[in-house]
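With one protein chain held back, the other chains of the complex are shown just where they sit.
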Amino acid sequence: MDSLIAIISVGVIGTVLGVVIGIVAKVFAVDVDERIEQVEEMLPGANCGGCGFAGCADFAKGVVAEKATPAQCPVCSREDVVAISDYLGIAAEEKEKMVALVRCSGDIPNTQRSLYNGVRDCQSAVLVAGGAKGCDYGCLGFGSCAEACPFGAIEMRAGLAIVHKDLCVGCENCVAACPKELIKMVPAAATTHVYCNSPEKGAAKRKVCQTACIACRKCVKASGEEDYMEIDGFLIRSNYENPPSADLVEAAACPTTALRVDTEHAKGAYGGEA
Amino acid sequence: MSDKPRKFKGGVHPNDSKALSAHKPIQEAPLLDSYKVIMHQNIGAPPELLVKKGDEVKKGTLLAKAGGFVSVPLHSPTSGTIKMIDKVPGPTGISVPCIEIAADGEDEWDSPFEPITDWKTTDPVELRQRVWDAGVVGMGGAAFPSHVKLSPPDDKKIDMLILNGAECEPYLTADHRLMLENAKEVVIGGSILARILGLESCVIGVENNKPDAVEMLKKAAANHSVHVQDLPVNYPQGAEKQLIYAITGREVPVGALPMDIGCVVQNVASAAAVYEAVVNGRPSIDRITTVTGKPLVDPGNWKFRIGTPISKALELAGGITEQPAKLLLGGPMMGIAQSSLDVTTMKNTSGILLIAQDEVSQYTSEPCIRCGRCVDCCPMQILPATISQAVENHRFDWAEQLNVMACIECGSCSYSCPSHRPLNQQFKRAKVEIRAGLRKKG
Amino acid sequence: MSDETPKINLPDPTQLVVSNSPHMRDKPTINVIMFWVVGAMLPGCIAAVLFFGLAALKVLLISTLSCVIAEEAWNKAMKRPSTWRDGSAILSGILLGMNLNAGAPWWICMLGGILAMILGKQLYGGLGFNPFNPVLVARVGLLIGFPGIMTTWDKPDLGNMAIDGITAATPLGLAPGETLLQDMLLGNVGGCLGETSALALIVGGAILIWKKLIKWEVPLAFVGTVFMITGAMHLVNPEAYHSPFVHVLSGGLLLGAFFMATDMVTSPMTHKGAWIFGFGCGLITSLIRLWGSYPEGVSFAILFMNALTPLIDRGTIRKPFGFVAPAKGEA
Partner (left out) sequence: MMGVAQSMTLRMMPILSFIRTRGVLSMMSEFLVITIGAILVNNFVLSKFLGVCPFLGVSKKLDTALGMSGAVIFVMTLASLVSSLVNQFLLVPMKLQYLQTLVFIVVIASLVQLVELMLQKLSAKLYESLGIFLPLITTNCAVLGAVVLNAKSAPASVQSTWYGATIYGFCSALGFALALILFSSLREKLDLAKVPDAFEGTAISLITAGILAMAFMGFSGLV
């Protein structure tokens, strides 16, 4: 007999509370678009900010609200971009892979001007006499970019930042971290770059750094009528619409080895680091 | 005028080691064969160049006119020909444009304006224009154009002019010698500034570790309505906000200017420069600089023209007996470390200082033990230790909440920190970061 | 200029050091501060050795050594530079020794050293990051782990350098009014090394305050609060509760107030915070001493207030110079 009472009493309590919750659920209803969670699942989830949003959840919201396209996510592989686009039923646009390039080859043995003492971080060192390197535009070598890179693609070697192209995903966190604005996003396909960013005259550069680009224009002559190289005042840059190939380095025989192949540079093949 | 000076909270007492050069009279620096005058010598817009290579100039000729209201003209320190317009390493380490003048030896004056004989009756607006034309800047170290401070907007009522003779930086004795040897110039300069602001009197604040200067100023100020106030020694009393509080008891609100509470502060050297401009009709082309430091053979005070390379200044002081650890422009507390001898003096170079090797203990900073010494000594009453922790973890929004923007970078906290932490550098970075709007969350 | 004067040599720019201002530093560094605090501890140590004989010296030595060795072992294991030269390990070792009684077996001291240095400090990243006072973490850990050993006290015997003393009760343990005040002042009472001669501790405390190594607000608020609360209770019921003087001069109060609570790393930085910290310690010590089941409340009180320190620091952020309240807006 009392087991019947038990069932009834628990049943009553359950229904009463159920009704109360039902009413409250109606009063406090808030709607959520479930497509956002789905897109978020398909994103890599590195929260690197490369897409310009504050992390993958934010980016997913942006993509669903058509404020951004899936291809904007630098970390996504080609298949991910296609998968997301199909899920949302929009076209998967093509996007060229960009990598970071530190346009400086002046490590400590090469350009050290005086001893530095203080916070070992580029953003702080630049406030003290523009850092301790001879060149006002050179890499300070305290690794703010290496620290800012969520994928560990930048290695500090003898006070110089060196980008490992294969690890770099193109999220551009390092570009903002460098106080000397040395880091530029270049197409991954380009192999040969000028590792100098100083607009000074050749002689002034030569005094402070042995591997600076002294605008001798040998590389421009060596590339014949193909305009591989761009001349910008006293500095030569690779023309990234029509990037030079690796063999231009031997052809030009750059006197200060400012013109380098990035994979070789990453391996430290250009002396100076010995 | 309050009778008793107030003591502001915080502050430190480094040994002033002014004895090295305090008793040395001001010497006139001999004429050099060339001067490299740095173009941008003031806070605000850089001046616009008027001369080109090969032009003949006399002493005082206009080299560049002011590039806007908050900017000052630049005058030639000597007569000669413009050799080159190129770059020279600036005090902040970055090479800056400069005008190189090859001296012709005559050193012949050709001032762009005439002396004003009776400044007591001249219209204040004309006097202020003269201060602007002479290129007078704040010589305490900030190099803020003086005429801008002298033209407050109408809604700001100014009722107090203070001449800053505190010179609380250790080692420096330039202002001390200036007040001692040409006290009259400072007092009359002060009266001219008071007249420009429409005031009857002004106060000269001098720390009482310079008793002879205080006496000399009191004697010179006898028949002028200038009150000399001696202040207890307390670094950084020379900072604008602290000096105003010490003399008037008023606190400049955070983020506001002294003129918002009716005060204008001018350095005593700027007052002397105003005297030079109005009474002698000469532009501001030189200043008194202390060349001092233990490694120096014969430290002293010299009147250098703008554009004198540091190497020449050190030669005048007899060179060095031992290789110094640091070469500074300014005092040890707020001075800027240099790494090249070709930097040339400017209108705000109050000192050229060599720090010996043994005076510099190699700073390996240790973790903060929260001893609170920096909290006690901060004159702006903010919390250096907590802000330092915030900056170390890239939490600049938290640093801003802790009022890091109120920091005047006087260095008292780093000075008193037993762990040798580079607090000053971290705050400078935080302010740059916040000003650049990069609220990077850690 | 003709160069008849002797050769003037100029500084070599490449040797110049570039750093941010200021370029001068005040004299005290961490090890100067730490060794001054160790110096302030000496009167207390000497008194302890006088009253408890060589046993006290043994305890002090083992504790200090075990602290230093524990720290160095950790630094080696974590490949960090050795840090014993900054004196904080030595100071913690001596303080730990003062917190143990003379008869404490050697392994208690060693375990205390390891607990203090590894659990109390190094796990948090070394000097400056630990939220709790390492010595108290060790003392409370041992008290809870080995209640028997930690609460047997030795009988003080002036001048008798025998290694093993005889056990005796602490003034708090005895009935009210039994121990003479001047005995407590001199130190002729039972208790651990740091709890005996109040005079030596007061001298040590005075040195600390005079050399500005601690904030004087903490000991003043701490002892003051204990004095007031125990005094009030003493008035209410003299037989059940000791007189405030007994409370102040006995037990770990003076040692705690001058050396434990004022540990810079674990106490608030601002002076207003120091008042709150001292008052809190005093309140909890009295609560535990009068009504708690543990005879000695100082260690628990300070540990609790250490946990409260981050909140106190957050609460006592002072107004900057020239602060203008947004609402009123006047200077």
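General observations
Read from first to last, the chains carry the letters A, B and C; within each, the first residue is number 1.
Basically, contacts are C-beta pairs under 8 Å (C-beta built on N, C-alpha and C of every residue); 3 or more make two chains touch, one makes a residue touch a chain.
Keep in mind it's a predicted model, so treat the numbers as computed, not measured.
Of C:F35, C:W84 or C:F129, it is C:F129 that touches the chain left out of the display.
Residue in contact with the omitted chain (choice from A:D2, A:E79, A:E96 or A:E225): A:D2.
The missing chain lies against subunit A, touching residues 2, 5-6, 9-10, 13-14, 17-18, 20-21, 24-25, 28, 30. Mapped onto subunit C, the interface with the missing chain covers residues 78, 119, 123-126, 129-132, 137, 140-141, 144, 237, 284, 287-288, 291-294, 297, 299-301, 303-304, 306-308, 310-311, 314.
Methods note: only the chains that are shown with their structure count from here on.
Geometrically, the chain at the heart of the complex, using CA-atom means, is B. A separation of 46 Å divides the Cα centre of subunit B from that of subunit C.
Per-chain Cα centroids separate subunit A from subunit C by 50 Å. Shared interface positions of subunit B, defined as residues touching 2 or more other chains, are 93, 336-340, 363, 422, 425, 428.
Each of the following residues of subunit C touches two or more other chains: 13, 15-20. By the touch criterion stated above, subunit B contacts subunit A in their complex at residues 87, 92-95, 336-340, 362-363, 422, 425-426, 428-429, 432-433, 438. Note for the complex: subunit A touches subunit C at residues 112-119, 124, 127-129, 132.
Of all residues in subunit C, those touching subunit B in their complex are 7-13, 15-26, 28-30, 32-33, 86, 88, 125-129, 215, 264-265, 267, 269-271, 313, 317-324, 331.
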